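Can you read through this structure? Questions will come right after.
All protein chains but one are shown in place.
Our next item is chain A:
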Amino acid sequence: MAMNAQSGGQQLPCGRYVEDIAVHLDHGGSDAHSRTCEHCLVARESLGRLAVATQLLRDDPAAPPPNLLDRIMSAVRAEFRSSDALPLPTPSGPSQVAHAAVAAVLRYAADGVTGVWSRHCRITPVTANGPEVRVEMSLSVRVDGPPIAEVVAEVRRRLVAALSGQVGLVATVVDVVVADVWSQEDA
């Protein structure tokens, strides 16, 4: 698409637009005029310099200070209130476990299945004092991996095992939803 003054183009004394020369340069093309025209040659040289400097800026050496991540996460943590808790019967009596902690255990268990990224995770008590719970989880599953039905079955098996083995809760219902798929090329 050719440039013109209306679209903000910069016109050289020879009548050509700098932007058009840039497009030609990108595609390695030139014509008789641009090979001999003094104005075009100067513009091409400057465009080349700009391209080199732009690449330097894409590999920008300016980096955030190493402690910026910690500062951001400290501020986030200070605001974070994990209020939800699940009833957890223990040998020494009734107790509670944070919903976020149980969700972390379950997501970790699901992510252990090749090609699976767990997303939404909700654990709801079925009985007032536990240990029965209902688990809902959504997944993003790699599309060019094993059959999705097998993947879901494996996730369900691992969720049940992790819940009883690592937390001490019993899953009576496990709803697993495949919400999305991904492939190696997505990354």
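As a working rule, a residue touches a chain if its C-beta (ideal position, glycine included) is under 8 Å from a C-beta of that chain, and two chains touch if they have at least 3 such contacts; residues count from 1.
Following the convention adopted for this analysis, contacts and distances are computed from a predicted model.
**Student:** What is the missing chain called in its UniProt entry, if the choices are "RNA polymerase, sigma-24 subunit, ECF subfamily", "2Fe-2S iron-sulfur cluster-binding protein", "Amidohydrolase" or "GerA spore germination protein"?
**Tutor:** Record says "RNA polymerase, sigma-24 subunit, ECF subfamily".
**Student:** Which is it among A:C37, A:L86 or A:A103 that touches the chain not included here?
**Tutor:** That would be A:A103, which touches the missing chain.
**Student:** Could you please point out the chain A residues that touch the chain left off the display?
**Tutor:** Chain A touches the chain not shown through residues 3, 7-10, 18-19, 22, 42-43, 45-47, 49-50, 52-54, 56-58, 60-65, 68-73, 75-77, 79-80, 82, 99-101, 103-105, 107-108, 111-114, 117-122, 138, 140, 180, 182, 184, 186-187.
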